[in-house]
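One structure, as structure tokens, below. Some questions next.
Only a single protein chain was left out; the remaining protein chains are all shown in position.
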Amino acid sequence: MSAVAVDGVWKYYGDYPALRDIHLEAAPGACLALIGRNGAGKTTLLRTVAGFSRPGRGDIRIFGKAPRETAARRMTGFIGHGISVYDELSALENLTLYGKLYGLENPRRAALEWLERTGLERVANGLVREFSRGMRQRLAVARAFLHEPALLLLDEPFTALDDRAIAVLQRLLREALQDGKTIVMSTHQLREALELSTHVALLVRGKVAFEGRCTPEMVADPGYVYARYGEGG
Amino acid sequence: MKSAERAPAPKGAAAFQILTIALKDLRSELRTKEAINASLAFALVILLMFSFAFDPEADTTREISGGLLWIVFAFAGTLILNRSFAREVPNDCLDGLIAAPVPGWVLFLGKAVANFALVMAVELVALPIFGIFYNVRWAQQFGELLGVLALATWGMTVIGTIFSALTVNIRLREVMLPMLTYPILVPALIGAMRLTAVLVMGKPIGGDDAAWLRLLVGFDAIYTAASLVLVETVLVG
Partner (left out) sequence: MRDKIVYGLGIAAAAVLAWNTYAIAGLPDEVNQGAVFKIIFFHVPMWAAAGVAVSVALIASALFLITRNFAFDAAAVASTEVGVCFLTAGLATGSIWGRQIWGIWWTWDARLTSALLCWILYAGYLMLRRAVEEPTQRATFAAIFNIFAFLDVPIVFFSIKWWRTQHPQPVFWGNGSFPKDWTQHFLYNMAAMVALGVVMTVVRLRQEEVQREIDAVRRTVHAF
């Protein structure tokens, strides 16, 4: 069973198709990099897979379940453009909140553990409002990883990260892959993403223009895929 | 690998999640106090301005008390209800809640419970102030009055919460929420005004007026049901 199976998905805004007949699969343990120009539909696809909106046509399965089922959501961690943590609560309060919502047995302990793993243990009781940008990003990562999801859906996770945050994220993603978790991430930061990826998919104007294994050529020359399969490169 | 892929959630899970979300909202609000301060200030100002609008005699004041109080509660309450989903907009926090294994109706109830508590708090502060400013004894039938307040406030909360979810990402949110909410609330407000006036005047809720109680209960039931069914569509489409 695939971790993520997208089958004939179309997504419409009114009559305009933002996603057209998407067929995509990610096997368990794979790391799929979604690349493509702005407006190609990467964010739309990720958010539809994550269950934020319904596709107009087609089917999506996460470990065989529909995205909106609570069992599927418990297995999924999502990082979008926003950090999804509350400014007026502390880092610990935020993570404990999510721990409770995800039904963890000991939310507080999990929260403290992940604060440590993202290097935020010293500011556990600080309000998010006072954090630097890098700290906020790391807290977002902690939030997504907190419930040990089997599937991570990340929308341009390396964008706007400082060096320390990039290092933390790459380490955590590598550990997750070693643990057998599945990652699907959209990205502009081709080098950082392709180093981790096992598979690559290129979206052009809402369609999958290329899908396949990530080869050393691609890592060496990230523009290669665009040039070969995209339009205009 | 520690796993969260467990069997279907235990039975108390929904109630626990509702409580968690309600407490989160209350903690956020009590820390910033944005909405509740604005709401109380607004209530005070309206009470003040109405004292200039007419010259209160004891009898007339008691008669119009129902109308006056519910104008205060409705307007002050909207400030709190607007915050409900608006507080999830910064940092895309709403995404976090939708992605979590929380069914739409659980999220809705969690927020509705928090809103209910906050609006009731404002009402219970405004009531004694009203009594002092207008020299009206309102506490003779406090139990029944509390019941009417709770019923009508729940109706207001349910509509305000679901429309807060509806308007959270659209243009002119602050204008749209009252525009959509008040007309729908009118029947419940009429009933609340009538019952409140009767109770403040010291009379029992007799035959005719019992119909208003039934109206409030029916209103609450219909719109709570409609909201629980439709909230998932509002959030996810």
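Which chain is which? They are A and B, in the order written, and residues in each are numbered from 1.
Keep this in mind: a residue touches a chain if its C-beta (ideal position, glycine included) is under 8 Å from a C-beta of that chain, and two chains touch if they have at least 3 such contacts.
Just so it is clear, the model here is predicted, and its values are computed rather than measured.
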Which displayed chains the unshown chain touches: A, B
Sole residue of B:L146, B:M176 or B:M201 that reaches the chain not shown, by the stated touch rule: B:M176
Absent-chain contact - pick from B:A15, B:L30 or B:A211: B:A211
Positions on subunit A contacted by the hidden chain, ascending: 12-16, 39, 56, 205
Interface with the unshown chain - residue positions in subunit B: 159, 162, 166-167, 170-172, 176, 179-180, 183-184, 186-187, 190-191, 194, 208, 211-212, 215, 218-219, 222-223, 226, 230, 233-234, 237
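Please note the rule applied: only the chains that are shown with their structure count from here on.
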Subunit A and subunit B, separation of their C-alpha mean positions in angstrom: 37
Interfacial residue positions of subunit B with respect to subunit A in the complex: 1-6, 8-9, 13, 16-17, 20-21, 24, 27-28, 31-32, 90-93, 95-103, 232, 236-237
Interfacial residue positions of subunit A with respect to subunit B in the complex: 50-54, 63, 68, 70-71, 73-76, 78, 80-89, 93, 97-98, 100-104, 143, 147-150, 179-181
